[in-house]
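One protein chain omitted, others in place.
Let's turn to chain A:
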Amino acid sequence: MSAAAPPSLPPQASYAEMVGLVADPVLERRPGRLWWIAFGVTLLLTLGFAACLAWLFIQGVGIWGVNTPVVWGFAIANFVWWLGIGHAGTLISALLLLTRQGWRASINRFAEAMTLFAATIAGLFPIMHLGRPYRFYWLLPYPNTMELWPQWRSALVWDFAAISTYIIFSILFWYWGLIPDLATMRDRAHSRLARRLYGIFALGWRGSARHWHRHDVLYRAMAALAVPLVVSVHSVVGMDFAASLMPGWQETIFPPYFVVGAMFSGFAMVLTLAVLLRWGLGLQEIITARHFDAMGKIVLAGSVAMGLSYLTEWFNAWYGGAWIERGHLRFLFTGDYAPLYFAMLVCNVLVPQLLWSGRLRRNLVVAFTVSIVVNIGMWLERILIIWNTLSHTHLPAMRHLFHPTFWDWATLGCSIGVFGCLFLCFARLLPAVAMHDLNKQLHGEKEARA
């Protein structure tokens, strides 16, 4: 697709113009009133998140609706949801880099930032749901006076290793890609302070041939490492559930099904952010209809894969013949959460089918709406995986429904605020598009035309 691919950037564009388009909103223009309003609101929500955390640590997990038998509630659903969103960034960067999809240059930088913020927020939730959160470091194997190792059979330990590896790797990968652009910012900034700050983080980048060579070699090597990591981290999340003995969780399909779900919701979030960023920073010439077309196709593929996964789950529950699995299946469609389950199916499987039409894929309103609907659907899916299984346990006498409390909703809502706040800061402080990759792509397209 590389050479024959339709161009993603305007044919008359110049290199300097492209750099200006990305760098000027940060260096030349002051943030508008809308930015300040959004920043104020998300900052308040961030403070709200701190309040939620404080109250949680003072009072304990009893402030949430979790109780026997539904001992996993919003916290774990939010964790899986945020980590899923945190998938697309590294996937876009690494997988699309390795498969030479040059159009990724327009979206990879902010998608990676999204990954970083989402994965960090996700990482907080498993710690929050611990009874003794200040003991979270017991998940690490370190020499201690108790002479104890972590329980290697516990999914929590796998989680801890998988998430921390993923977050550290995402930071390094993102930063490594940023270095040449930080140098560009250093050279274009006006105030001495800004030049120095960008300069410090640019690590003395001079853009020599040797610099570029080493940068490319390491960037590609990291991309090759990133792809298995993207697959492994959400597989481990899937195994958190699949390694149990619960009906509806103990399924071999879970790891790949979770990875596909993560890609699906992550790409939907990239679509959401692409629409907002394009409008907010005026990147119409950089993020073009071609990008929405490509991302729409991936979301559509994700939706089809999700539909297939649901079908496989249903089929296996019936085909396996275990009464508890069949009971679980019946509970999905006729139980107390059935309306939410149908809503989830509409959001994840039905609505994205709109994207079969190329015209609708390139329509920003449709793309934006579908992406929001998909992420609502994916959150519903995660909470329903927990609710349906835990509310419908082996012991009929123990079966109870989950009733969310104020703090459940507040923590979820405020975590979205934290994400928004971080992303708004990112958009004002750093180049939201990888300028050097963008111009490499532009060069390729010019060559192809010549």
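The rule is simple: a contact is a pair of C-beta atoms (placed from the backbone, for glycine too) under 8 Å apart; a residue touches a chain by one contact, two chains touch by 3 or more; residues count from 1.
The rule is short, and it goes like this: contacts and distances are computed from a predicted model.
Asker: What does the UniProt entry say the missing chain is called, choosing from "Anti-sigma factor antagonist", "ABC transporter permease", "Phosphonate C-P lyase system protein PhnG" or "Cytochrome c family protein"?
Answerer: "Cytochrome c family protein"
Asker: Please pick, from A:G204, A:G358 or A:G413, the residue that touches the omitted chain in the full complex.
Answerer: A:G204
Asker: From the listed residues A:N67, A:N144, A:Q284 or A:Q353, report the one that touches the chain absent from this view.
Answerer: Reading the full complex, the residue touching the unseen chain is A:N144.
Asker: Among A:R195, A:R399 or A:K446, which residue is in touch with the absent chain?
Answerer: Answering carefully, the residue with contact to the hidden chain is A:R195.
Asker: With the missing chain put back, which residues of chain A would touch it? List them for me.
Answerer: 142-148, 186, 192, 195-196, 199-200, 203-204
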